[in-house]
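Encoded as structure tokens, here's the structure I'll be asking about.
Omission of a single protein chain aside, the complex is shown with its protein chains in their original locations.
When the chains are written out, they are named A, B and C in that same order, and each has its own residue count from 1.
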Amino acid sequence: MPGNSLGLLFRVTTFGESHGPLVGVVIDGVPAGLPLSKDDVWLELKLRRPGQYLTSPRRESDEPDIVSGVFNGRTIGSPVTIIIRNRDVVSQYYEDIRFKPRPLHGDLPAYMKYGVDSWDYRGGGRLSARETAARVAAGAVAKKLLCARGVIVVSYLYSVGDVELERTPETVDVALRTRLSPVKCPDPDLEQRILSLLREVQESGDSIGGVVETLVFNVPPGLGDPVFDKLKADLAKAILSIPGCLAFELGEGIRMSKMRGSEIDEAIIVRDGVLRWEKNVQGGIIGGLSTGEIIKFRAYFKPTSSIRKPIRTVDLETYRETTITVKGRHDPCIAVRAVPVVEAMTAIILVDHMMRAGYISTDKLTLQELKNIETYWSLYRKYSPKS
Amino acid sequence: MPGNSLGLLFRVTTFGESHGPLVGVVIDGVPAGLPLSKDDVWLELKLRRPGQYLTSPRRESDEPDIVSGVFNGRTIGSPVTIIIRNRDVVSQYYEDIRFKPRPLHGDLPAYMKYGVDSWDYRGGGRLSARETAARVAAGAVAKKLLCARGVIVVSYLYSVGDVELERTPETVDVALRTRLSPVKCPDPDLEQRILSLLREVQESGDSIGGVVETLVFNVPPGLGDPVFDKLKADLAKAILSIPGCLAFELGEGIRMSKMRGSEIDEAIIVRDGVLRWEKNVQGGIIGGLSTGEIIKFRAYFKPTSSIRKPIRTVDLETYRETTITVKGRHDPCIAVRAVPVVEAMTAIILVDHMMRAGYISTDKLTLQELKNIETYWSLYRKYSPKS
Amino acid sequence: MPGNSLGLLFRVTTFGESHGPLVGVVIDGVPAGLPLSKDDVWLELKLRRPGQYLTSPRRESDEPDIVSGVFNGRTIGSPVTIIIRNRDVVSQYYEDIRFKPRPLHGDLPAYMKYGVDSWDYRGGGRLSARETAARVAAGAVAKKLLCARGVIVVSYLYSVGDVELERTPETVDVALRTRLSPVKCPDPDLEQRILSLLREVQESGDSIGGVVETLVFNVPPGLGDPVFDKLKADLAKAILSIPGCLAFELGEGIRMSKMRGSEIDEAIIVRDGVLRWEKNVQGGIIGGLSTGEIIKFRAYFKPTSSIRKPIRTVDLETYRETTITVKGRHDPCIAVRAVPVVEAMTAIILVDHMMRAGYISTDKLTLQELKNIETYWSLYRKYSPKS
Partner (left out) sequence: MPGNSLGLLFRVTTFGESHGPLVGVVIDGVPAGLPLSKDDVWLELKLRRPGQYLTSPRRESDEPDIVSGVFNGRTIGSPVTIIIRNRDVVSQYYEDIRFKPRPLHGDLPAYMKYGVDSWDYRGGGRLSARETAARVAAGAVAKKLLCARGVIVVSYLYSVGDVELERTPETVDVALRTRLSPVKCPDPDLEQRILSLLREVQESGDSIGGVVETLVFNVPPGLGDPVFDKLKADLAKAILSIPGCLAFELGEGIRMSKMRGSEIDEAIIVRDGVLRWEKNVQGGIIGGLSTGEIIKFRAYFKPTSSIRKPIRTVDLETYRETTITVKGRHDPCIAVRAVPVVEAMTAIILVDHMMRAGYISTDKLTLQELKNIETYWSLYRKYSPKS
């Protein structure tokens, strides 16, 4: 069943399995004229690359190849296809547990759907987080396009276990600086506490859950469509489509579900001649439409399922209960690596809705838009790790 | 922009404004042969009807008319259109506040999108909760179709403010019995505490947030599609498309985001010769695919925005800050009335994915399916309020 | 299966059966601010109305009702729903032939798909040409929107049997004048010959095929998308979706399929400083994209299937071969009545592609666009039959 595409006007289709030759993405709907290089994409891929400090030991350069849609360094209005080869693939472990599915991975439901003989069980196959590299590649294109209108998307780590951020970043710069943090955390103190916690968790062979927060700056009002394609609805879908994500919260939605109306006290005010929401308690979206305030939401991730502890399962060849043990190092907190994926998915939804509302042409970019792209994309570049 | 349709094979399109002549829905993708009467639909509409105890005083009979797609009491494979006339419409209040938008209603973003001269501001226009009557009508058809495979969807009130359910209903009957509760609560003690709380809130002219929980019984494994159309993703979109809903949580997702992996301890086991998940911590969906266990998720709603307290806003004709006051009685907790809407949206997504996976034909129903529909639909009927 | 919607940004969904209470259409994607009255729609519906000279004797006023999406005479950005009640419905004849399907009507394939017990066989049910009234209603909205950019769509009768138009109308006025012709023919001499032919055909109890030609004036270049959504491809789908239409031809496509390249001799030239195609042999679309020249194509219709002559079929209750006879008067040439339907389908596709390319906003219309609408819509009104 076709479930591998997302978007109406900016349409992203990913393909590839964890242990196949490559993962990739076709991006349909990119207007002509966008300067796009391999490095633009690689910049973003490096932020989710496995093999970094404290994360999974799979070593991939994640060097992307743009194989269609770009000519002389600029897009041509045709589908942009980006592929990322899989290199560091070791499948032996998955042969051993092929018939002993892990309870919190998708392999068993996939066996039920596609047949145990057909499904590519190696490394999670199509359900692997490896697929999210393709999303990040598409997100790079989406973010660059959003620069045409000065829209900046930033995701960062909000919490790990009980350790939680106290202050939302208030400026684009503070937010973007999280790109330089090894755990994508906007607060230097918190960063240290999270690093200690993650080390402790990893050393004990355990894992831990976490939360990713996202801000979108400079959003024009009126994005989203009433009823089913509300902006909050499309964001929720995109975010819940990320492996390991189990909840989505707009603004202070969960806290508000316990509050009284009188405690909220939002107001419309005039500031510098512009209509504004005083508190922006609903995260920049009201009635499903953007208000022009900063969009803010959270994505909740479960702990990594693979821990160094016996896991109870069933041997599908004998239908007897058994236990398996996960070997090697593992990524103790998927929320950390999910940060650039959340950012990418947000950008993909935003650019689609910007196109739907006519803010970005689907045919070609204007000179002013190209100038804006240069200005705003340099911000992302400025806050990118070297190498 | 077209945002008024949802679904790939079972496609629901709603139309109509709060103070226009009617609201309605076109349901495309209903197979031929389904017995469908006005009463089937009315049964469900009565559960969300305004004018009930403790809710908004707008009095509507919500009597539906099926105006296409049914012949001799059965569907014919053509779009089923259901209309519900608006009768109890008083627009004067909205004339008074036309240029003084309420901060937590969609009117101001809608003005920004569509133009202040065009938008139908009366009662929220297209963004009104009145539109959800059309969704409930479509949900009745969806739920009846799901009966073909014995799938039962039940939503109920999980919490109001801090008052929270302690035990998830474990059987279809216990769950369905909530349909008879004035506040859709599965626990009689809790029901009384919630009723007291709501009375107190209403008397003080305030409002309060709440949470709706949903269970889906007898789900076949393998529903949902990897990557973007994961079942959890499509559910999240559908739920977040409901007015006032600000968060979605699959299973114990929020709690799990604070836990360590070692605390979760899920296992695959064999029970009665069938593969099962021992704890079902992830709410029946893993890797985005249904596991065959009960699907469980929560929808978080903000407090009703309208309270008897001055609200600060801006007069759009003068651009001066001002205050408005909401008059009359109001519904103190939208979560209560949202229960049947959440149920309807869940059923719509489920039937679409059942069709995508081939469990329900989009052409015509079989005799066995018709028998199942009779059996399972009688359960919904059994637990429906008289009148 | 959902097959009742068309369009990406301007999305039309029709509903209703020939002998049900009504037919109707939901039009999603209409921007706010468009002046729209019942009379705008009725104007167009009258052009296809049954009961006119030489056509089917079913007498319907076809008075439309706009039941959503319009407030104070203007659209609000919400779905516009238009319904047209069925009044002159006599179903007895269809009871008689219920189990004796006509060979060139869709009833038998529909029985095979939906079940002979479920399908609404009265008057063709959902497959009846009655459904095209809903398309014409949507076409009225589409044509009015196209006026925002000065785009004018005109369909007319190109041939009946062997009697064929010799000269394509060259101006908007000549083309629009066909709206006043009883057989939608742009050439007065031809009109008389066609009228005689139709009379003769009808008197002999026979029917006859015909061809409808369409011109679109003032089309901007670059409409359509490469590969699958080429403008010619989307037009072909829309036109072939009309009952009785069996072929689509862009420009002089059929003649060109027999020609040598050297005979064609198209050239790009400069006229008044603008790039033009000298001959426009390909009907204004090259590479699937509009060129800015007049779009021109033909739709080929079979003869009306119902003739006063015994028709051989099978009695489905006995599986014996039998004959049936069609009673009463009938429409001798469906091509004549298809003219406004072709025009409507063309307008629907064009406005969708204008929106895709950013020529018409999906949020709201500008003042200049509203002015243009007034100017160009008055042309359609000018060439409309009184009453």
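Please note the rule applied: contacts are C-beta pairs under 8 Å (C-beta built on N, C-alpha and C of every residue); 3 or more make two chains touch, one makes a residue touch a chain.
Keep in mind that what you see is a predicted model, and the values were worked out from it rather than measured.
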item: In the full complex, displayed partners of the excluded chain; value: A, B, C
item: Residue of A:11, A:38 or A:255 touching the missing chain in the full complex; value: A:11
item: Among C:28, C:213, C:249 or C:369, residue touching the chain not depicted; value: C:249
item: Absent-chain interface as seen on subunit A, which is shown; value: 1-5, 7-11, 13-17, 20-24, 26, 28-29, 31-33, 67-69, 71, 74-79, 81, 83, 110, 113-115, 117-120, 122, 125-126, 362-364
item: Positions on subunit B where the hidden chain makes contact; value: 8-9, 77-78, 222, 226, 356-358, 361-363
item: Residues in subunit C touching the chain absent from view; value: 1-6, 14, 101, 103-110, 112-114, 126-127, 131, 159, 161-162, 201, 206-211, 221-222, 224-230, 232-241, 243, 246-251, 253-254, 256-262, 264, 266-270, 273, 275, 277-278, 282-283, 286-292, 300-307, 309, 311-314, 319-321, 335, 356-357
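The criterion applied here is as follows: only the chains that are shown with their structure count from here on.
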item: Interchain centroid distance [CA atoms averaged], subunit A/subunit B, Å; value: 28
item: Distance from the mean Cα position of subunit C to that of subunit A, given in whole angstrom; value: 46
item: Subunit B and subunit C, separation of their C-alpha mean positions in angstrom; value: 38
item: Contacts with two or more other chains, residues of subunit C listed in rising order; value: 8-9, 77-78, 362-363
